[in-house]
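See below for the structure under consideration.
Complex shown without one protein chain; remaining protein chains in place.
Now for subunit A:
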């Protein structure tokens, strides 16, 4: 099971935080800080697996992360997930974002964090992997975005696109 998915930049500023188990707001922020602290210390040529910090569950949980330019993608998982498999999943996630945003960069994630959530929701549900086929995910996300767009057209008010 995936316990949390975090994206933050090289300075620890959160760009996406999704928890699949409930923590109160303070604990969530602490976890983000602690995870950043653990991950940013890592050298560039060590393995991508870390034992989890004390906050998020101790010894049974691992942090699996990938560092792309200015962003860290961190998945916190328990022993039921394959470490190498999750690495591949992160890769699929990033490639999907790349396709959806056309050469994604950090700014895209900053200004469209809700869209990133929606893409993620088509890949991971309830802490479990839902869909890994990139094209399938993009098709579904596009269809839903179209539905949203069609609604805003119908309502001709002074209100504009969100």
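Definition applied: a contact is a pair of C-beta atoms (placed from the backbone, for glycine too) under 8 Å apart; a residue touches a chain by one contact, two chains touch by 3 or more; residues count from 1.
We adopt the following convention: contacts and distances are computed from a predicted model.
Participant: Quick one: find the hidden chain's UniProt protein name among "Serine/threonine-protein phosphatase with EF-hands", "Nuclear transport factor 2 like export factor 2", "PIGP acetylglucosaminyltransferase" or "AP-1 complex subunit gamma".
Facilitator: The correct option from "Serine/threonine-protein phosphatase with EF-hands", "Nuclear transport factor 2 like export factor 2", "PIGP acetylglucosaminyltransferase" or "AP-1 complex subunit gamma" is "AP-1 complex subunit gamma", the UniProt name of the unshown chain.
Participant: From the list A:105, A:121 or A:138, pick the residue that touches the absent chain.
Facilitator: A:121
Participant: Which residue numbers on subunit A touch the omitted chain?
Facilitator: 14, 16-18, 20, 22, 25, 28-29, 43, 45-51, 82-85, 87-89, 91-92, 110-111, 113-114, 117-118, 121, 125-133, 135-136, 140, 143-144, 147-148, 151-152, 157-160, 162
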